[in-house]
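Quick one: structure below, then a few questions.
Then we have subunit A:
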Amino acid sequence: MATIFIDNKPYEVKEGQDLLQACLSLGFNVPYFCWHPAMHSVGACRQCAVKQYKDEADTRGKIVMSCMTPAADGTRISIDDPEAKAFRKGVIEWLMLNHPHDCPVCDEGGECHLQDMTVMTGHSYRRYRFKKRTYRNQYLGPFVNHEMDRCIQCYRCVRFYRDYAGGRDLNVFASHDHVYFGRHEDGILQSEFSGNLVEVCPTGVFTDKTLKKHYTRKWDLQTAPSVCVHCSLGCNTIPGERYGKLRRVSDRYNSEVNGYFLCDRGRFGYEFVNSGRRIPQVLVRPERNVDAIPVSREEVLEHISGVLHFGARVIGIGSPRASLEANFALRSLVGPENYYSGMSEKEHALISSIIKILEKGPARSASLNDVMKSDAVFVLGEDVLNTAPMLGLALRQSVRQRPMEAERRLKIPDWHDAAVRAAMQSERGPLFIATPAGTGIDDIAAGTFRGAPDDIARLGFAVAHELNNELPEVTGLSSKVHGLAKRIADELRNAGRPLIVSGTGCLSEAVIHAAANIAWALCEKGRKAQLCFAMPECNSVGLGFIGGSSIGMALKAADEGRVDAAIVLENDLYRRVDAAQLDRFFDKVKNVIVIDHVFTKTSAKADVILPAGSFAETTGTVINNEGRAQRFYQVFIPGLDIQESRQWLRDMMAASHIPLAGQWKTLDDITAAMTEAIPSLKQVREIAPGATYRETGMRVPRQPHRYSGRTAMFSHFLVHEPKPPEDTDAPFSFSMEGYEGRHPSPLIPRFWSPGWNSVQAVNKFQREINGPLRGGDTGKRLIEPGDIERPAYFTVVPAAFNVHDNEILVVPLYHIFGSEELSVISPGVAELSSKPYLALNPRGLKGTGTKEGEEIKLILNGRTYNLPVKFMSDLPDGVAGLPFGLPGSQWVELPAWGRVNPENADIVQ
Partner candidate 1 sequence: MNDVTGHLIIIFGVLFAFMTIAGGLIWVERRLLAMWQDRYGPNRVGPFGLFQVIADMVKIFAKEDWIPPFADKPVFVLAPVIIVLSALMSFTVLPLAPGVGVVDLNIGLLFFLAMSSLGVYSITLAGWASGSKYSLLGGLRAAAQMLSYEVFMGLSLMGVVMMAGSFNLGDIVEAQKGMWFCIPQFLGLAVFIISGVAETHRLPFDLPEAESELVAGFHAEYSGIKFGMFFVGEYLGITLISALIATLFFGGWLGPVFPPIVWFFIKTAVFICGFILLRASLPRPRYDQLMALGWKVMLPLSLANLMVTAAVLLATGK
Partner candidate 2 sequence: MLSLLKTMWTVFLHLFRRKITVSYPEEKPYVPPRWRGRIILSCDPDGGERCVACYLCAVACPVDCIALQAAEDEHGRRYPEFFRINFSRCIFCGFCEEACPAYAIQLTTDFEMGEYKRQNLVYEKEDLLISGPGKYPGYNFYRTAGLSIEGKDKGEAENELPPVDVRGIMP
């Protein structure tokens, strides 16, 4: 602790900070631009000036940049000093010399850090009479809009894009007052995190292009805290709605999970909520293979109660993209023995085994924050940038940990970003990546390994053996691989916070076992090793907790004629099992009821289709890959017949006279029932205050107090304003009414504070800068490592991968844009998604004359696919890659042996 004096009052601050951060943590309003809490100080903008005094006797003082001055013990500064104030006002005036007269047509307006700081410093009148500099803008792809005139040269964008996120295609060009922030030419931004420019840039240079299409100001957005549903990491988001349409998603700070950033899939994938693929009303198909016709709620419930008559054998198929509550409601309706998790057999097995590893083993599951702090990382089989993008961003920060130690020894403070980076140069901590194909973070890896899943697992087992030679030895490794294993083991052993990253990406249990073995071996050695598994969907872990068996079992039951009716919850089964098998299922089961929010191949076959709410229209709980249960809240009330899945299930229970339905009035009731039925979910009750939470008797308003148009929004329907709808499931109101002040962190609907309209307002909600939110970060970890003497190591080492003569091993590849089911419905994401292809190593095609893009035949599991070839030179020999889940592709069980162009068999090694 250090004591600093601000305007002659002493304050206790944490040591090792810069003054700006200390002042902001203490709640002072010091204006700034170039400083960013995650990227620290470079002292570029001169906006954060304060006056510093040598000692008590010093009355003259000197102007210093608070972001470049350490908050050392005994520092005396003045924020209110007239000279410092005048200086800050002057700086803004200079920054504004060339600023266009754009606020009314600028998408940043109303949440513009530049506006806020201009007001804060008191600059209000433009005295400069000369002409303004202008720039030409660039096309930067479907996500980010560019309007360069508004730039104030704070350099935050390039510091984020290049230094923090490792992007290469955004830079600063030209010199003196012509500096230009953009690409070398028009084109789509390549980084998976480009959307963060929107929040990082303090002005309207980079704005959200998807928002622009249906532009709404921040003050007009109805918001609620939410959780991203597009991957398993559970990043915290704030979706905003207006006029019944979701308008954008912005970041919700959570120091343990996503911090200040989101990936582009999470930020721009929201548009599926507004898409034409949404199911708007109740549909019933009178017969298979005819069009479904709309019917009323009552009719359909009547029909369903007929289907679910007493004695009918009804099964329920859940979904890893639906909330715990919805899945539990389904489980309660059909009974635990008839409930199936809705995951494919392999997925189901992998998830169960991961949960077991995390619960029973000594290694703790790592949050993204833990990942960032790790100083040696080994990635096994997971292309993180494409399956769990924010994990990739966190790994980029982790490689700075070891060099940072060295900087600290040189007495360079952590916050002095420019100095740290200059001293660090390209030095990086150890990050090893073993995957079948190249990944987007290979550039920061200390070593990479390309191999088939089994070989990756073998490398992992070899590393584990190096760490603990009681573990099974891997025989037959090449000396190169052996050397690599040794190196990895050494680095991990020498690290303070080693981390093993793996996941379901390879669809290989062996890889996961290897990862566990390494982490456990380290733990046994007394290292605080952590494990981080990427998983397929936002609630994969949650489903693991709920139990049930895989879809395969459901299909089997149907095959055996043990099923009269099936209820499919928010699940496109055609993405998880073989189409032929499913078609058989549909033939066998006469009544298939699908509850979903988008039309899918499954709903195209279903007999009854019930329109469910998407994540923005429902309240529920999901569990992320770390085991953190987090609640997402309904943002707005959907129109038409749409209602939450669990409401549909409750209605069905009521229609078929299941008494439980009567007891389930609110979400809290379901949560209570769920935690009672599944004790391992007990803590879900504590993740957020219940629906009855009130602050001074008031709810939390979803609409900000400046929300406009209240009396005109719907007056064209009816001029008499109806009473705002009530929310029985959450302590939020669907209006501006409520307590606009500090709330428990899971209930913060938006970051706003007087004078802080931009995202930077988050500093008023943090305990300290970069610390947890006041009242603690949201979510509760449900998985903690067991207290185990000796972990139950995995002992089966897979055999080495052998290149087959006429066959090729097809492994799944992933795409951040395209592989995820929901986000790809959004037009922007769809634009960036690839078409299905087959990735082959050109080495294997030598002499065949096959060109890239040429269509090629792939025979897999007895079926033939025609796919264009894509060359991927880092694929190991004998391995081909097939992208997973792209629109227009079919589900295939992977990894699997296939044959390429069989009539021309000699092309395959």
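The set was built so that all candidates are chains of the complex that A comes from, given by their letters.
In this section, a residue touches a chain if its C-beta (ideal position, glycine included) is under 8 Å from a C-beta of that chain, and two chains touch if they have at least 3 such contacts; residues count from 1.
Keep in mind that what you see is a predicted model, and the values were worked out from it rather than measured.
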Which candidate touches subunit A in this complex: 1 or 2? 2
The residues of subunit A that touch candidate 2 in their complex are 100-106, 109-110, 130-137, 147, 149-150, 173-176, 178, 180, 212, 214-217, 219-220, 243, 706-713, 715-716, 718-720
